[in-house]
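Just below is one structure, and these are the notes that go with it.
Here the complex is missing a single protein chain, while all its other protein chains stay put.
And now, chain A:
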Amino acid sequence: MDVKAIVLVGPGAAEGSAREQVAGVPIPLLDVLGRPLLHRVVDRLRRSVDEIAVIVEGGEGDAETFARLITSTAALPGVKATVMPAGGDMWRAAEEAFSDFAQNGAEVVVAIRLGPYAELDYDHLVQFHLDRGARVTAAVHEESEFGVFAISASRRNDAAYLFRHRFLECREPCTQYPFAGYFNQLAGAADLRALTRDGLLQMNTLRPVGKEIKPGVWAGEGARIDRGARVLTPAFIGARSRVRTAAVLTRCSSVEHHAEVDCGTVVEDSSVLPFSYVGAGLDLAHAVVGFRRLVSLRRNTEVEFSDPTLIAMSSVHAPVRALASAASLATFLPKHILLGFFGKSRREKPADLPAAVRAPAAHNLPALENGADDGSAKFPSNLAVARRYGNE
């Protein structure tokens, strides 16, 4: 049986539907516990499907660069990936990919829009589709379709209709495949946090990529946790990320790869996305940080940062990151030597102590009535004195 798959990553079609983006990046491209969600879905598909095409309608600027990095051949070997800028016609590209698969002898094509995340058994879906002899089978969760279809490759018109209507409408009523497993709508940052939390609490099949360095704490390859940093379980620290001294990670927080949490910062119930820098001494709670933006879940607000001392982003390209760190290393010593010579000292001289502090009143007190000032008898005789040993 020749089964192929088309995975679409892009905005939802329904009017007024959620943006399904965090910090301008489609959620399926973001890392969840060390691996992008798209890669995890592709891994799951590989078990049931012979060939996969991925079509991404990414964002702009950093988001597009990141999308290209995530879908590069090195990141997704054996997968034909197409990245188009925001506003590109993802659905037309999907239609073309379907035609190519049909011409190359595919029997069933599984079309997925991410979007929502569902832990679906694709083998079972395809078998269900074949058993029913259906043209198009739609996976359904709680009586609503969520963008997963099995389409018979011979039914090109049905497929074209489905793609042209952006998965909102079938040419003829399609067969429904009921799904009752783990499902996350992934409509926004709150859902992304919920997915990460569920992964750490083992409520879904997303496992952290890395070594469990102590029960409930996973660290990726090359992750650095400075002495003095506190990591409270469960938590995830991605590959080549860094948690500096006196920082605290708590309540299912995750720091994805190449991210950095600076000294003294508290990260509580938050996700730090790849390549992000969270400045020193901050209080990051119930938030998702990445791509120079912070999404506050409590206030349902997204804030963009221009101040690199608070939230910043390092380059997604390794050579640029290496150059930047070399430059900062080269300038560190001269800068501090110059500051030592010419910098204004911030240490304030202590103010003159008041006379009362310099000469405590106790010194001026007269000696106790029955105690001579020679230090021999210190206690008045009419006071009870606690014995030195309890049982005497």
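Quick note on the criterion: a contact is a pair of C-beta atoms (placed from the backbone, for glycine too) under 8 Å apart; a residue touches a chain by one contact, two chains touch by 3 or more; residues count from 1.
Throughout what follows, contacts and distances are computed from a predicted model.
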Candidate names "ATP-binding cassette domain-containing protein", "TonB-dependent receptor", "STAS domain-containing protein" or "SCP2 domain-containing protein"; UniProt protein name, chain not shown: "STAS domain-containing protein"
Residue touching the undisplayed chain, where the options are A:89, A:123 or A:283: A:283
Identified contact with the non-displayed chain, of A:174, A:189, A:294 or A:313: A:294
Touch residues of chain A, complete complex, unshown partner: 279, 281-285, 294, 296, 299, 301, 303-307, 309-310
